[in-house]
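Read through the structure below, which is laid out as structure tokens, and then see the notes.
All protein chains but one are shown in place.
Let's look at chain A:
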Amino acid sequence: MLKTSATDVIPEKKVEAKQKSKFKLTANDKYYASIFAGPSLFLLGLFVFYPMFRTLYISLFLTNTFGNTTLFVGLENYVKLISSPDFVSSMWVTLVYVVGVTFFTIAMGLLLANLASQKLPGIAIFRTLYSVTMGVSVSVAAIFWLFIFNPSAGFFTLLTKMLNLPTINWLANPTNAMWAIIITTVWMHLGFVFLVFLGAIESVPTTLYEAADVEGVSKHYQFFHITLPMISPTLFFISTITIIGSFKSFGLIDLITKGGPTNATNMLVYRIYNDAFFGGNYAKSSAEAIILTVIIAFFTYLQFKFLEKKVNY
């Protein structure tokens, strides 16, 4: 430790420099960082980032039936898609579906959660029943609803016959098929959404309602002016994931309508799947996938920009 005064000054300067760049990693830090983050970075890279960029890449080319790129065409795939009435109708169908599913899921979820949060005897049974769809797989739900929608022996048909009403053909009529898909999807989502809303409603402090009771505020007013604002962060979260989730719906459509009748329920995701794996047109479906990604990102951005500020009190 015997040092001249001149050499003493130099290390001090180095220390100062080190403090200025706050997040400088030591070799040891880097070693541990790579051990901890390495495996998941590798897996994400292999199964998420590589396919993502590969899709973007393919969408700028023409491809053969093996999915290999043949000719660079720039944005031509996109231009073709946007000018194709088929694709535009698919976008509209998807939009109707997403809006319908999101609206009814949130409305029904709120209604059921509000009912189930009441302190009534036997309410636990309803809480279990309402959340049970969380445990049902898509294929089971599809079979179950196909039976209900069946035009000759389905539950709805039996019901309308019993009441002497005209029979509705759920899956053969374009409008009805859309409703059928929306109803089924809402039913699938409801269990989870119900549970999350129930948790949020139950965590609102009871003194807020008691204070309102003492002031003579009606229950109806309390729901809209206490419950809703208090659970608005949850509402925001649920609406975001429901929108994203319904944009990505695939299983139910494939199992119930297969995009039909006359493309009435041919959502973007289903179209991507058909174009790639049945049409063999990988370039086209890659471009469609990119458009879908942009749409979802755009909606999510809008939500965060306009709603997020309002829900964080």
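We adopt the following convention: contacts are C-beta pairs under 8 Å (C-beta built on N, C-alpha and C of every residue); 3 or more make two chains touch, one makes a residue touch a chain; residues count from 1.
One rule holds for everything that comes next: contacts and distances are computed from a predicted model.
Asks: Could you check which of "Sigma-70 family RNA polymerase sigma factor", "NAD(P)/FAD-dependent oxidoreductase", "Glycerol-3-phosphate-transporting ATPase" or "Glycosyltransferase family 2 protein" matches the UniProt name for the chain that's left out?
Replies: Missing chain, per its UniProt entry: "Glycerol-3-phosphate-transporting ATPase".
Asks: Thinking of the whole complex, not just what is shown, which of A:Pro85, A:Gly122, A:Gly135 or A:Gly216 touches the missing chain?
Replies: Among A:Pro85, A:Gly122, A:Gly135 or A:Gly216, only A:Gly216 touches the chain that is not shown.
Asks: Given the contact definition stated above, which residue among A:Gly67, A:Pro229, A:Gly260 or A:Gly280 touches the chain not shown here?
Replies: A:Pro229
Asks: Since one chain isn't shown, list which residues of chain A touch it in the complete complex.
Replies: Per the touch rule, chain A residues meeting the hidden chain are 205, 207-208, 210-218, 221, 225-226, 229-230, 232, 313.
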